[in-house]
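With one protein chain removed, the remaining protein chains of the complex are shown where they sit.
Every chain is named by a letter (A, B and C) in the order it is written, and numbering of its residues begins at 1.
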C-alpha cells in the first residue's frame, strides 16, 4: 500500500510518498481502504514539527479521513464489510470522560493518521457514516465537525431562541454556524473577509459583522442583543479576542474556548467574569458518542460540510500549501478515489 | 368594571356577569385592562367544582390572558403605561425552584383569573409580550404554551437531531410540536383524528401516526427509529398511554408526564423502566423566566399559536361549551376588544 | 482450572463443579486468578432460569468478583502483573451512555461470570482495587456497590444537607446508606427487621423507621422533614412501595427506581407526580468510570462493605441457599483463597 510519511524528522519538504506492507486486522480490528482525508490546522503544526515532543517520526500524518471496511478481524461485532466509517480523532474516547492519556491516542500524531491507502483500526474507534454524505464530506468531520458540535450541543445544547456568537470563518466556525442554526439559535458571525458574508448568510447566519469595518465588534453584538449580550461565544480567536468575547457575552453566559490562532497568552480582565457569572469552558474535539449524535443532527437537517477544494492523493503537498496560505473557506480535502485503480467511494 | 364570576358555588350555569369596582394598584402593583383570555381544560375542571377544596367561591375563573398596563403603583420599576403583558400562571414563581405553596398562587383559582375587564397584579408576576403576537395569541400562552416549553426546553433542551414523540393534538401538544421543531428535533405526533394530520404536517411534524388505524403506535415509533425508540415523549395521555410511551422511548430516554386525560391510576410495568434507565419527569407549567425564554424562541422562529376560535366577552359560556365538546383544534380564546367601548388591542 | 457451571439447563441442582482448560489472554486481554466472588439476587434468578431467553447454558454464573492479574496479552497497557482488579458488571460500558446492547455484555449471564478459578477479560473492562479493601470486600462491589453509587452520586450527587430515604436493608440499600452519608446527606432508612436498626445507626443512618410498627412510613418521613418530604428516595421496593415513596418525596424531588422485589406491576397514582414535579429515574448498575469514582469516595471515607458471611469455593450451593432464605444482612461472599493451593489474596 502507499502512504505519505514523515520518515525521519519534520517539515513539509520531508513528507514523502512511501510503500508499506498491507496491514492485517487482528481480533476486534478492521482494515479500511481509505476513501478521502481532510486537513486541519493541527496537521500543519504536526508536519512542521511544532506540536511538541510527544509526536515523533516515522509518522503518517493527518487525523481526519473516511474509509470502507475491507477486512474484519475474527472478534469484530457491529460492523460489516463494505461499511463506510470514520475513525474517531481520539481513538480511546467512546463516551463520558476521556481517558487520562487521551492525547496519546490522537490520530495524525502520535498515532499514524489517514494519508495512506489502507489503515487498520480497532472497531470501537470507528463511527458509521450516513449515505447522504459524500466521501470528502465525511472526511471533513472527525476533528473540525465534532469540535463544533461539542461547543454547540454537548453536554447541554444551545436552547432555541438563544444567541450564539461565532468568531471567524475557519473550519470549526462554519460547522458551528450550521449546528447553532440546527439547534434553533440566532447566529452572529464575525469575519474579516467581506467576501465571505454572502456564504455565511446562505448558511443561515442571522447577522454577519465585518471586523474590518466594525472594529468594536463586541459593541456590535451588544447592540444586536438590546444591550444584554449573546448567550454563548464560540471563541476561536485566543489572546486578542478573549476580552472582547467576554464583553459580548451576557451575564451568566458561556464562552467556549477552542482556538488560540492569535496567541496563547491572553490578558484576562477578571471583572468581566467575576461580577457577571460568566463561564468559560473548553472543547477538545469530543467523544465517539458525540460524533454519532452530530451525524444524527446532520442527517435530519441535511447539513453538508463546506468544502473548499479537493486534491488528488498525489497532490498532498499542494493541499498543505493551500492550508498554509490561509485563503481557503471550508475544508481542504484529499480524495483517494482514483488511487491504485480502486473503485470510487460514494460521492467521489 | 365587569367580570364573569362564580359568586356562590360551582357549575357553568352559575357563572354570571357581574359588576365590580375598578381595582386600584398599590406599591409595586399595576392595573391591566384585559385584552383577551384563553381557556384551558383546567378552567373547565375549576368551574365545574372538581378541582379540590383549595379553590373556593367567589371566584373569577380562567388563568390565561393578556392586558395592557393602564395604571402603575408608586413602587413599580421595569414596566411602563401601555406595556402589553401576560400574568404568569403561578404568580410567585419567578425562576429556580417554585415556592412550596405554588398551587396557592395559581390564577383562575384559588386566585382570581382573567375573565374581567380590569385586573391588578404585582409587577413581578408579569411578562412583557413581543409586538409580533396578537392579543389572542398572547392570551393563549401562560398555561399551555409555557407547559409545552418546559417539556421541550427546560432545564435541558431537546438536542438537535433527537426524536420527540408528542401524544395528541391538544393545546399543549400543538405548542410542543412547534417548540420541538424550533429545537431542531425530529417530531412524531399521534392523533386519533386523521383530519388533523394535514395541520400537524404544516406545523412541521415529520411523522403523524393515525391511532385509529395504527393501534400499536409504540411499535410504529420503534419502526420509525430503526428499533431504537424516540429520545423523548411528551406524555399527555395518562393511565392508558403510559406503558406504550415507555415502550416507545429509547433506553436512557425521557418521558415527560403532563396530562392524565385517560385516567389517574396508571399501571406502570416496572421492567420497562428498570432495565432501560428511563427517566420520567413532570411539568407544572413553568417559571416566569421560562416564559421569557419561550417568547425569545417564538420571536426568532416566528411561531404563532394555533387559534381554534375567538369568542366575544359576552359569549364566555359558548366558549366553555366548545371546550367541553372537545372538538376544537388549537386554543379557544375570548376577546375583550369591543368591550366597554375600549380601544382594541393589537391584532384583535 | 475449576468452575461452577450450569452445563445444560438451569436450576441450582444443576450447578456442578467442572474442570476446564486454563484460558489464555490474547491481544488486549488479561488472565485473572479469581480471589473472591459475591452473590446478588440477580444471580439467583439467573441460576433458576427465570431471567429470560437471552441467557443460555452452558454458563458460569455470578457477576461479581475480584482477581489478580496473572498473565497479560501482548497489547495490554495500563495494567501490570499482580494488579488486583474487578471486572465491570457490563463489560462494554466504560463511560457516558452505555452501548445499546449493554445487556449482552453482562457478566454472570449471558457472559460467563466469576465462579471459576481463572477468567480472561479485556483490560478495558477492569477496574483497579485500592489496597484498603479485602478480597471479599472488593468482590462485593461491581453490581450492588456501583448501583447504589449511581443512585446517590451520578450524574448529580446528592447535595450536602439533602435528605435521602433508603428502602430496606438489602445489598444495594446498605451501600446507599454509606454513600449518602459520605455525600453529607441526612439518611432515613426503612426496615421490617428491628434487629437491623442498630447496625443501620452504626452505619450512619440518622433515622430508622421500623415498618412493622410504623405502617404509614411515608407519613413518618413527612413528619421527619417538617411536612416537606425527602429530597430523594432510593426505591428498592417496587409495586407495593412506589406510591408511598412518591408520597414521601418533596415536590421537585427524585425517586430512583432500582428494585421490584414486591412485584413488577405498580399502580402509579399520577397526581402524586403531575402536580408535584417529581422525577423518577432508574439505574442499571453503572459505568466503569462510575465504579472508579465510587472507589475514590470509599477510600477517602474508609467505607467498608457490610459482609454477611464468607463461604469457601466448595460450598457455593450453601451460599446460594442462604441468599434464597433472605435472612442475610450484607453481602454473601465466596472466597477462593484456599483453592488449588493458591497463595491467599489480600484480607482473605
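Here, contacts are C-beta pairs under 8 Å (C-beta built on N, C-alpha and C of every residue); 3 or more make two chains touch, one makes a residue touch a chain.
Note that the structure is a prediction, hence the values are computed from the model and not measured.
K.L.:
Can you tell me which of A:6, A:218 or A:257 touches the chain that was removed from the display?
P.N.:
Result: among the candidates, A:257 touches the missing chain.
K.L.:
Given that one chain is not shown, which residue among A:45, A:239 or A:300 touches it?
P.N.:
Selected residue, touching the omitted chain: A:239.
K.L.:
If I consider the whole complex, including the chain that's not displayed, which of C:127, C:153, C:167 or C:209 touches that chain?
P.N.:
Checking the options C:127, C:153, C:167 or C:209, the one contacting the hidden chain is C:153.
K.L.:
Residues on chain B that touch the omitted chain in the whole complex?
P.N.:
26-28, 94-97, 287, 289
K.L.:
Write the list of chain A residues that the hidden chain touches.
P.N.:
Chain A touches the missing chain through residues 97-98, 100, 102-103, 228, 238-239, 242, 251-252, 257-260, 263-271, 273-284.
K.L.:
Against the chain that's been left off, what residues of chain C make contact? List them.
P.N.:
Counting over the whole complex, chain C touches the hidden chain at residues 153, 156-162, 179, 182-186, 293-294, 296-301.
Rule of thumb we're sticking to: only the chains that are shown with their structure count from here on.
K.L.:
Is the contact between copies chain B and chain C built from the same residues on both sides or from different ones, judged by whether over half of the numbers are shared?
P.N.:
same
K.L.:
Which residues of chain C are in contact with two or more other chains?
P.N.:
Residues 97 of chain C touch two or more partner chains.
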